[in-house]
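Everything on this sheet refers to the single structure shown next.
Entry: chain A
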Amino acid sequence: MSETRLETQALSRHFGALRAVQGIDFKLAAGARHALIGPNGAGKTTFINLLTGVLPPSEGRVLLSGRDITSTVQAERVKLGIARTFQINRLFRGLSVLENVCMAMAERAGAAGSMFYPAGRRTDIIDEAMGLLQTLKLADVARHRVSELPYGRQRLVELAITIGLKPEVLLLDEPAAGVPSAESHIILDAIERLPEDIAVLIIEHDMDVVFRFAKRVTVMVSGAVFAEGTPREIEADQRVREIYLGQAVAGTHHG
Partner candidate 1 sequence: MSVVAPPASAAAPTAGIESAAARMLMRRHRVRWWETLPWLAGIAFYFAAPDYLGFGCDLLVTILFALSLDLALGYAGIITLGHAAFFGVGAYTIGMLATYNVWTEPITSLLLAAIAAGAVGFLSGLVLLRTTGLTLLMLTLCTMTLLYEAANMGAAYTGGFDGLPSLPIGPVFGVFEFNPLYADTQYLFALAVLFGCFVFVRTLVYSPFGQSLTGIRENVLRMHAIGSPVRRRLIVCYTISAALAGIAGALSAQTTAFVNLAVLGLDRAATVLIVLILGGYGRLYGAFIGAVVYLALEHFLAQLYPTAWQLGLGLLLVLISLFARNGILGLGETLWRRFGPRRDTP
Partner candidate 2 sequence: MSKRTIAALAAAAATALTASGAMTSQALAQEVKVGMILPYTGVGAEIAQQMDRGMEQYLKLNANEVKPYKITIIKRDSKAPNGAASKIDAQELLTQDKVDVLAGWVYSPDAIAAAPVVTAGKRLAVIMNAGTSFITNLSPYFVRTSFTLWQSSYVMGDQAAKYMHAKTAVVAYTDYPPGKDALAGFKTAFEKAGGKVIDAIPAGGPEATPDFTPFFQRAKDDHPDVLFVFVPAGDQATAVVKTYAALGMKAAGIKLVGTGDIVPDNKLQAMGDIAVGLITVHHYNADLANPQNKAFKASWYKTYGANATPPDFTSTGAYDGMAAIVHAVKATKGKIDDGAAAVKSLEGWKFASPQGPIMIDPQTRDIVMNEYLDEVVKGSDGKLHEKVLVTVPDVKDQCKMLGIGPCAAKK
């Protein structure tokens, strides 16, 4: 098997009495296509926040390529190659699509700190950004303010920004959430065309998406890993069907 990119050991997070995440041991291999599913409130997003360093864990460790990053702050983890999208868009709504992507790339390239020459001279960054937009079929709206785009394409920008960070590990928090099904395919296409070597962890309610995309699936229930396996195995797992799939299938209709 290929080596592990991201790993957690006995990772836990408590909010007072609430045990949002408890004792999760989890491995994400290089180039993985891994789905994280589970009923609402199962702690999926909290788990992502622990991986990205938005929240410090109550117990346990997080390792990136074998290196302990438990106490590394969010910004640093991004530099180390962990990028994420948000369940709800977090974009620079007042700026153009191109600027949104350039912002991320400038940070990645370590240019964003420099003060004494115009950003416009970093043609390397701008060209790279345009290239990315073209592959994501966003080039035609590159000049538009993000706030003027339909929601589906805004989600795409959300994705573009994270791809622009050239991550080793990409965490997608319900990338198609809130996107009308008519548009959702543009997101999924984009996800499928992600570079092979990126390890991708996707939180998703829509089972069609999960089965179409994931090679492995982890089921989380009330903060703990409930089951893990290939999509086939998960689908076949009786316990999962009982406590999860039923409501999730229901979920797809308004997902």
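The definition used in the following text is that a contact is a pair of C-beta atoms (placed from the backbone, for glycine too) under 8 Å apart; a residue touches a chain by one contact, two chains touch by 3 or more; residues count from 1.
Picked so that all candidates are chains of the complex that A comes from, given by their letters.
Small disclaimer: the values here were computed from a predicted structure and weren't measured.
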item	value
Pick from 1 or 2, the complex member that touches chain A	1
Complex contacts: residues of chain A adjacent to candidate 1	52, 54, 74-79, 83-84, 86, 90-99, 102-104, 106-124, 126-127, 129-131, 133-134, 139-140, 142-145, 161, 165
